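Apart from one protein chain that is not included, each protein chain of the complex appears where it belongs.
Moving on, here comes chain A:
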C-alpha cells in the first residue's frame, strides 16, 4: 500500500456547477442581527437569491436587491444618487446598524465604483456602509462570506494594550464570552489570561458558543468572533491579537487580518469532525503555550459514541464533486471514519491557508492506510460524471443540479449545500455531520424497492 503520498493537485476547465457567491447573504444576514444586505445587480441575481434560500424570502429578510435597469447600465442614471435613494429607504424602513453592499458581476463589468461611493453616502446617511465584491467572475459559493468578512475586518476597533489593563480586575470573572471583547492583558500572570484569541468565520450562535466552551476547557478563552452577532460588537484587532479560522474558505479574510491588521494567524486544521476539532484545539494550545488536557480521551469518547454511524460507512467510497470549499476537511474526516475518498473536487485551493489541513489529510491517509485522493481544482462536471461512471462510488457529495440525475443512475448522493447550512463544527456536532453523510446509505438498506428499480433513467448518454 502506498502511503504518505504528496498530494497531487490537478486543475480542470472550471465548467462546474456551484452557487453564486452572493448566496452568502442568506446566512450572513441571519448571523449579523443588525445588518442589512443590499445586492447591487440585475434581475438574474435577484432570481437566484429568491429561489436558492427558498422559503426564507418570506420571513421579511434583511436583504434586498438594488436592481439595475437599462438606464443604470448605460449610465443615464447617476449611481450615487440611485444608491442614496435606495439606502435612504432602507434606513427608514429597517434602521440597520450597517448596510452591506454586495457587488455582483454587473457592477464589476460596468465598473460601478462602489468603494468610492460608499464613504460619501456613509457620511451623508450616518450608517456604516461595507462593500464586498462577491461576484461569480472571481468567486464561488462560500467565498462570498470570505469577501464580506474581509471587508468587515477593516471596521473592527483597534486593539489597545492600555485600555485593557484597566479591565484586569473583572477579567478573571469573565466566563464564556461570545461576542463582547474580553481583552485580557498579555502580561498578567497565569496562562489562561495571556491569550487574546479572535476566531473568524460565521457559525450559528450555538455552535460558536460550543467552540468557546471547547477552548475554555483548555484555559484558552476566546475574546471575540468575526463576524460578531451584532455589527456593533465587532472584536478589537491589532498587533498581539491571535486569529484562527474555523472554515476553510476564509483565505482572503486571513490575509487581510495578517497584512492589514497585523494579527498573528494560527494555522490549524479546521474543527470539523472530532479529529479536526482536536487538532484545532491542540494547535491553539501550542500557540498559547498551554498543555492540552484530556483531549485524547475526549476524542476517543466521541469516536466511541459514533460507532453506530461508523459501522455504516467504513469501507464505503465517496466522491466529492466540489462546490463549497469544505471538501478537504470533510474528506479528511471521512477518511478517518474509514471511508475511501476517490476524488476531492474543489473550486479553489489555497495551499497556504489550508496547509495544516492538507498535512492532517496526509497523515490521516497514512494512519488509516488509505490512498491519497486526487484533488481536482476547478473541476469539470462532465468529466467528473464520466469518472464516476467508471468508479461507481457508494456516495457522491454533489450540488443539487446533479443529485437527482445521479440518483436515477443508481449513485447515492448527498447535497453538498447541506454541509454549509448544517451544524458540523466541533466534536459536539460530529454526529450531525455523519447523520448527513449516512442518510442516503441508511435509506438504501431500508428501501422497499426491488432490484429492478436500480436504474431509473432512460438516457444513455451522461450529462
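Some observations on this one:
The working rule: a contact is a pair of C-beta atoms (placed from the backbone, for glycine too) under 8 Å apart; a residue touches a chain by one contact, two chains touch by 3 or more; residues count from 1.
By definition in this document, contacts and distances are computed from a predicted model.
Of the candidates "Light-independent protochlorophyllide reductase subunit B", "Trafficking protein particle complex subunit", "Translin-associated protein X" or "tRNA (adenine(58)-N(1))-methyltransferase catalytic subunit TRMT61A", the chain left out of this view carries the UniProt protein name "Light-independent protochlorophyllide reductase subunit B".
For the chain missing from the display, the contacting residue among A:50, A:264, A:317 or A:362 is A:50, taking the whole complex into account.
Touch with the chain that is not drawn comes from one residue among A:105, A:358 or A:411, which is A:105.
Listed residues A:344, A:403 or A:437: the one in touch with the omitted chain is A:403.
Touching the chain that is not shown, out of A:196, A:210, A:364 or A:420: A:210 (per the contact rule at the top). Residue positions on chain A in contact with the hidden chain: 14-15, 17-23, 40, 42-44, 46-48, 50-52, 54-55, 57-58, 61, 64-70, 72-73, 77, 82-83, 85-86, 89-90, 105-106, 108-110, 135-141, 176, 204-206, 209-210, 213, 301-302, 305, 308, 382, 385, 399-405, 407-408, 427-428, 431, 456-459, 461-463, in rising order.
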